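A single protein chain has been removed from this complex, and every other one stays in its place.
Every chain is named by a letter (A, B and C) in the order it is written, and numbering of its residues begins at 1.
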Amino acid sequence: MGYLWEHVSPEIKAVHEKIGWGKRMGFGERPAVLVIDMAKAWTDPYFFMGTDMSVTLKNINKVLAVARQTKPKIPIIFSTMSYDPNLKEHTTVSLKKTSEKRLLLVHGSKWVQIDPVLNQQPDELLLVKKHASCFMFTNLIEILTGAKVDTVIITGCSTTGCVMATAIDSFGYGFHTIVVEEAVNDRDPVSAPYALLNMDTKWADVVSLDETIKYLSKFKG
Amino acid sequence: MGYLWEHVSPEIKAVHEKIGWGKRMGFGERPAVLVIDMAKAWTDPYFFMGTDMSVTLKNINKVLAVARQTKPKIPIIFSTMSYDPNLKEHTTVSLKKTSEKRLLLVHGSKWVQIDPVLNQQPDELLLVKKHASCFMFTNLIEILTGAKVDTVIITGCSTTGCVMATAIDSFGYGFHTIVVEEAVNDRDPVSAPYALLNMDTKWADVVSLDETIKYLSKFKG
Amino acid sequence: MGYLWEHVSPEIKAVHEKIGWGKRMGFGERPAVLVIDMAKAWTDPYFFMGTDMSVTLKNINKVLAVARQTKPKIPIIFSTMSYDPNLKEHTTVSLKKTSEKRLLLVHGSKWVQIDPVLNQQPDELLLVKKHASCFMFTNLIEILTGAKVDTVIITGCSTTGCVMATAIDSFGYGFHTIVVEEAVNDRDPVSAPYALLNMDTKWADVVSLDETIKYLSKFKG
Partner (left out) sequence: MGYLWEHVSPEIKAVHEKIGWGKRMGFGERPAVLVIDMAKAWTDPYFFMGTDMSVTLKNINKVLAVARQTKPKIPIIFSTMSYDPNLKEHTTVSLKKTSEKRLLLVHGSKWVQIDPVLNQQPDELLLVKKHASCFMFTNLIEILTGAKVDTVIITGCSTTGCVMATAIDSFGYGFHTIVVEEAVNDRDPVSAPYALLNMDTKWADVVSLDETIKYLSKFKG
């Protein structure tokens, strides 16, 4: 594992290794690629909740480049979040998150559109999710079962939030769950490596971009 | 927030405050108390995956002491995890976690019994869960709906794992979600405060033991 | 129970009574009203999948008239179904249901709009669901928890399909589940009474329109 781990001390890594949970699940045989919340609200560093995602976007595009050459083409699924214009759907969320900022993210807002740099294709589904996990209150499980997927490759943001919540559910639902280290990101650079460490221990293999691309290349036509 | 936050720098706290997500949901009107995975495997520091939880156990007992005096008595729900003796139920888990260690945690093992220090009462339900979240593949939502609960007060372990996964789901399901800072714990003392910070920003109010006890005292007979 | 039961013989009713499952749950204290799939595709008798719902619409409007006078106004939630324009989201559904007909029901189609006779108000949420149950892959549970609902009053169509699937889930999630006999309907008049009988035995109280209106009237301002 690479550059994001600089914050994690050897002592803490040893705590995780001791319990015998961080084995490699490995990739399975039928992958899908998830691109989580790479919409302008998250990728525009000048927006209040955005971050500089230029490297992450470039790395996701490397994953997508290979995934788009697979034959038959493996499922590529984007997610975004948006709210009903009156913010009535989520009573509890309305208590936790400032309404004036949530109103910038209602259905149809430019901020919830996928970053055009990723060049989403017409056959690549868009999940409009309501919470952190891509599985919660969406039919992602149906999409994956229908496509006979056994391996969920996770990219996008945020590492400590939607990426982690999705990894937890993906593992629980029985998928080989892979988080691509250089293709996820977070506005909080200090929490992120600890989230990766915990995912790698408990719910996902955190693997390198190179290893992911090498794996996906096997499915090229 | 208190003593667990010493690791989090002001700069990182500022990153979280900027996005306007860490508002106080507050407590609601119908609480339940969750005690997550305080079984011997987690609370015995001499067991391979255990930690010294003596302070945590004492603090949970303070919460329970008040909760047990409420009239009508509010729901108190314990969870533990255990596996089928052949480890056949969880194909993917078997890849991620060492089997020889999981075999110590099969149904009926002494390690999966709730720590007797907590003195679980006959009317306090036990969820035997299969994954990190107390909601995943259990009927916790049914139990809470049936008891007309609107507030889930979370105690137990581990902060970076089952506590966080449960908080994510509890918030998604629409509950006022409260994590009692001094009544949760983790074998990894460095990741834990970042997990608390992220929960407090996104999914839960991290509140003090004192504030929790004060709130619960209102329901005393 | 009333007019829909003419098809059910006393012998069959006796089979259901014998097992002791058809007790009255009764109404709870915090109701919400669901209006399932009363969109033009279902209510226009000249559309291929529509039925004459004129009486049902009138009866639902009687329920809504009282529900709209409650103070504070109880949640009223409509549902409809619609598909992505390429029918790619549901691999298995595409195998089961004729595509040329499903294409009439894509997002934005006039057929998936709620029947204007019901005069849906701006504060009455619309669930766009993907399957029979209003709970499946929607955040209905979050909406109900957030509104502290304990009683789900079901109206709409179809009795043997979306009404029944919703009743099964509502009961499983722990709600007092009420099906208003004269306010549900089905294109198949023979299966419908058996579906009502089975719901009444297992998952819901099938109650009369009069009893429902009397109950809701207690919440008037």
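Everything that follows uses one rule, which is that a residue touches a chain if its C-beta (ideal position, glycine included) is under 8 Å from a C-beta of that chain, and two chains touch if they have at least 3 such contacts.
The structure displayed is predicted, hence computed values, not measured ones.
Undergrad: Just list which of the chains on display the missing one touches.
TA: Hidden chain contacts in the full assembly come out as A, B, C.
Undergrad: Of C:Leu87, C:Met136 or C:Ile213, which residue touches the hidden chain?
TA: Touches the omitted chain: C:Met136.
Undergrad: Of C:Pro75, C:Gly146 or C:Gly174, which residue touches the hidden chain?
TA: Reading the full complex, the residue touching the unseen chain is C:Gly174.
Undergrad: Out of B:Ile143, B:Val190 or B:Ile213, which is the one that touches the chain we can't see?
TA: B:Ile143
Undergrad: Residue by residue, what part of chain A touches the chain that was omitted?
TA: On the chain A side, contact with the omitted chain comes from 28-30, 139, 141-146, 148, 150, 172-175.
Undergrad: Going by the touch rule given at the top, which residues of chain C touch the chain that is not shown?
TA: These residues of chain C touch the chain that is not shown: 8-9, 12, 15-16, 18-26, 48-49, 90-93, 95-98, 100-101, 130-133, 136-137, 160-161, 164-165, 168-169, 171-172, 174-177, 187-188, 190-191, 194-195, 197-198, 202-203.
Undergrad: For chain B, which positions touch the chain that isn't shown here?
TA: Per the touch rule, chain B residues meeting the hidden chain are 84, 86, 88-92, 122-123, 125, 130-131, 137-139, 142-143, 145-147.
What we mean here is this: only the chains that are shown with their structure count from here on.
Undergrad: If you list every residue number at the chain A and chain C contact, are more than half found on both copies (same) or fewer than half (different)?
TA: Both copies touch with mostly the same residues.
Undergrad: Any idea how many Å lie between the Cα centroids of chain A and chain C?
TA: 35
Undergrad: Where the centres are mean C-alpha positions, what is the separation of chain A from chain B, in Å?
TA: A distance of 25 Å separates the two centres.
Undergrad: Show the residues in chain C shared as contacts by 2 or more other chains, in ascending order.
TA: Each of 139, 142-143, 145-146 in chain C touches at least two other chains.
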